[in-house]
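Here the complex is missing one protein chain, while the rest keep their positions.
Here is chain A:
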Amino acid sequence: MQVLDFDYMLGLVPVLLRYLPLTLQMAAVGMVLALVLACGLAVIRVLRIPGLNAATLLFISFFRGTPLLVQLFLFYYGLPQLMAFLTQINGVTATIMGLTLHFSAYMAESIRAAIVGVDRSQTEAALSIGMTNGQLMRRIVLPQATRIAVPTLMNYFIDMIKATSLAFTLGVTELMGATQKEAAGSFLYFEAFITVAIFYWIIVELLAWFQRRLEIRLNEAYRR
C-alpha cells in the first residue's frame, strides 16, 4: 500500500476553501427557506385548515417519499421541459429549491410535534388572562416549541449541509464538485475524497458544538 500524499492534501485545502462559501450558502439559504415553509405547513397541520391540510399531507408524503436526488433531477432537468420560464434555472437555484422542499417536509412534522408537545394547560392559562391567540403563540407556545424542536431541526440542518454535495450532479462546482475535478486531474482519489470528507466533518462538528450551547441555553428554565 502506498503512503498518503500529505503535501497534496494540504495543497488541496486552500483550493477547497474557495468553494466552501457556496456550499455553506446553499445550506444556509435552504435552511432558512425550509424553516419558513415548514412553520407554515406545521401551522396548517396544527390548525387543520380545511383543504390546505390535505394538500399539506400530500406535499409531505411526496417529498418524504421520494429520494432527494430524484427531486433534484426533476427540478433541474425535468421541470424546464414542462415550463418554459424555468429554462434559465441554474444548478444552485435548483439545489436550493430541492433542499428547501425536501427538508421542509421533514421539518414540518417535527415542528408540528413540538407545538403540540407544549403543555395544553399553559395555553389555557394564557387565554385565561386574556391573551389573544397570536400573543399566546408568540410569548408562550413558540418559545417552548423551539426548545423541543431544536435538536431535530439541527439534525436536519446537518443533513442538509451534507446533501448540498448532490449539487455536483447538477454541474455545480461546490465543495464536492471541486474535489471531483481535482481528483480527476491528479488521480489521487483517496487523498482528495478523504480531504473533502474531513471538511464536511469539521463543519458538522462545529454545528454540533453550537447546538449543544444552544440547548444548554434553551434548557435553562427547566433545570430543577
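Keep this in mind: a residue touches a chain if its C-beta (ideal position, glycine included) is under 8 Å from a C-beta of that chain, and two chains touch if they have at least 3 such contacts; residues count from 1.
The rule is simple: contacts and distances are computed from a predicted model.
Engineer: The complex has one chain missing from view, so what does its UniProt entry call it, picking from "Fe-S cluster assembly protein SufD", "Amino acid ABC transporter ATP-binding protein, PAAT family", "Cytochrome c1" or "Sulfate transport system permease protein CysT"?
Structural biologist: "Amino acid ABC transporter ATP-binding protein, PAAT family"
Engineer: Could you tell me which of A:13, A:70, A:125 or A:202 touches the chain that is not displayed?
Structural biologist: A:125
Engineer: Which candidate, A:144, A:179 or A:195, sits in contact with the chain we can't see?
Structural biologist: Candidates A:144, A:179 or A:195; residue touching the omitted chain: A:144.
Engineer: What is the set of chain A residues that contact the non-displayed chain in the whole complex?
Structural biologist: 119, 121-122, 124-132, 135, 139-140, 143-144, 147, 220-224
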